[in-house]
Structure formats: C-alpha cells, structure tokens
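Got a structure for you, written out below as structure tokens; questions coming shortly.
Omission of a single protein chain aside, the complex is shown with its protein chains in their original locations.
For chain A:
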Amino acid sequence: MRNIFILVRKEFLQIFRNRQLLPFMTVLPVIQVILLTFAANYEIKNLRLGIWDLDQSTSAQQLIHKFTGAKFFQEKALISNQKKADELLMKDEVDLVLVIPKDFEKAIHSSNNPAIQFQINALNNAKAGIVQNYASAITQDFLNEKRGNSTLLASPKIIPITNYWYNPTLNYKTIMLPGIVAEVMTLIIILICALNVVREREIGTIEQLNVTPLKKHEFILGKLIPFWVIGHFIFWAGIALGKIFFNIPMVGSLGLLELFLAIFLFVPLGIGLFISTAVETQQQALFTSFFFIILFILMCGLFTPVETMPDWAQYINQLNPLKYFVEVNRLILLKGSGLKEIYPFIAKMIIYGIGINLLAIWRFKKTN
C-alpha cells in the first residue's frame, strides 16, 4: 500500500510539473467539447436555391415564396434551361434546383397530383438528404394550404403527428455533448497512459524500478490510479460545462453515471497499458493509440448510428468501449434509466476491464 501511495504521489508531482501535458489534460478538452458541440450540428441553413419556373403562375410564385421565406433556403439564381441548371449544379453554386413545370397551377386546382422536380446537388450525400427532406416538407405544406379544406374533406388521409421522446426539440447539443465529453476523455486517458509508461521505459527508470523490491502490480496500480483520477476530473468538468453552457438535461442519477464511469475507466487505462507493452517508442505509442482512437470515435454512434452499420461492423464494434459509454450517457442523462437498465452495460465493462488489464499485465511482465 505504501509503495503505491509513493508511486501515485510521484506521478502527480510529475503531471502537475509537465508544461506540455497539463494543458493537454485541462484546456484542450474544454476547447474540444465546446467547439465540437457547436460544430457537430445536423441543421443546415442558407441552402442555395436555383429556381426554374416554367409555369409563371401565381401558385408557382407562392411556392417559391414558401421556399425562400423559410430560413433554410436562399434564392441564388433564376434558371431558364436545363443546361444552366446542370452548370450551376456542376460548379457547386446551388444546392437545389426547384423545377416547377408548366400547368402546375392547373394541376393544383384539378384532382391531378401536381408534379414538381427537385434537382439536388449530392456532392455531400448527407446534406443532399437533408435538402430533400426540407424541400419535400415545404412542398407538402404548400399543397396542404393550397388545397385547403376542400380536398381534405373529399379525401381524408392519415396525418401522422410526430413526438420525439427524450429530446422533444431534437436539440443536437443535448445529444452530442455528453458523447463528446466521453470521447475526449477516453482519447486522453488511452494516450497519456500509453505514453507515460513508454516514456519511463525510454528514459530507463522502469529498469531502475525493476531492481528495487517494488512489485509489478504495485508499479501498474501506481500508474493506473492517477489517470483514473484524472479521467474523473475531465469527465465531470465536461459535464458541468455542458450543464452551464448548454443546459443539457440530467434526468437520471448522476451517482449511477459515476458508478459506470468508475468501472469504465479501467478499459481505456488497460488499452493504454496494453499499447505501451506492444511498442518501443513514444512515437509508436502515439500512432498505435490513434489507430484505435479513430476507430472508436467514428464507430461509437455519435456521428453515425451504430444500428445502420452492417452486422460484421456491429460485431467488431462490441469491442469499442466508447459505444457503451455514449449509449449509457444517453440512457442516464436523457432518458433517466436506472440501475436495472444500466446493469448489463456495467457487467460488460467489468468483463472488458478485467480482460484487457489481465492481457496488459501479462504482456507487461514479459516485456519489462
């Protein structure tokens, strides 16, 4: 016990003295959390609209007003032929060409369904999807207003009313922030743990400790405990930031979140330790860590839903610790899930944590 205390004390002395590492652990996460939360936003405004009006009717004008009146679209060009439309799309000068055909007005007043065409710039397919959604919604809206009660009465139809549970206003910051905090913390913990152990080996102090009566498990605990504490600091600072600046909801129990965090942290720590045993230099540790971190971040469900990945990818993703954390974050903070729902995640993290740490300790004993 005393040895571990001595090691932890030494580690903190070094950490607080490290002019490069300290900002990396304090200022950078704050900047990342704020920046990413604002930046990772699926709302798109100021889409550029090209208008090709073949009807030149009052209804056509009203439709165009409906588009430009909404905050999403801005009139960029008036188009009179397909060549021009193609050109603007090719040059990436418009996002959408709205084509209103001849007899559009007539079709509205008859029982025919009026046809209009969207030519969408799909250079960025995610954006193109959003453009289509907006444009369809606006058009539908317009038709409903236009035909008014008469057609509605004549042909009753089902109108779905959507209710978004747990995040009623679809606030992206609410969804993104806790995930980003978890992601930034995990990244930092894997990196500093791997780099720190490799650094001790590079400067030769591990060799020096090996000839002392210090036991291997004491050395490892002396490394893990300080970073375990730092992980807590980064996470809760990030969540506090989210509460203060973005007023993220905290429906569930923070104690439960802490319980999960306390167990979860052993996973990135174990991964960091494992990486340190597999590489020779700090540079190699950095690149190996990045390989895993990038996979973890891109597949954690924050940027693309895990559910849309192919089966084999979801299978691999079972090893992605961030996936669990992002999910637990949402379950506790947004949905207010209790221990009963979180328990399977905790159990998985215990197994994962024990597994990866045993592997790391086994490798560590072989290499040092």
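Throughout what follows, contacts are C-beta pairs under 8 Å (C-beta built on N, C-alpha and C of every residue); 3 or more make two chains touch, one makes a residue touch a chain; residues count from 1.
Everything that follows uses one rule, which is that contacts and distances are computed from a predicted model.
Chemist: For the chain not present in this complex, what protein name does its UniProt entry give, out of "Integral membrane protein", "2Fe-2S ferredoxin-type domain-containing protein", "histidine kinase" or "ABC transporter ATP-binding protein"?
Modeler: When "Integral membrane protein", "2Fe-2S ferredoxin-type domain-containing protein", "histidine kinase" or "ABC transporter ATP-binding protein" are compared with UniProt, the left-out chain turns out to be "ABC transporter ATP-binding protein".
Chemist: Looking at the full complex, which residue from A:N210, A:N247 or A:Q283 touches the chain that isn't shown here?
Modeler: In the complete complex, the chain left out is touched by residue A:N210.
Chemist: Determine and list the chain A residues touching the chain excluded from the picture.
Modeler: For chain A, the residues touching the absent chain are 2-3, 6, 10, 13-14, 17-18, 203-205, 207-214.
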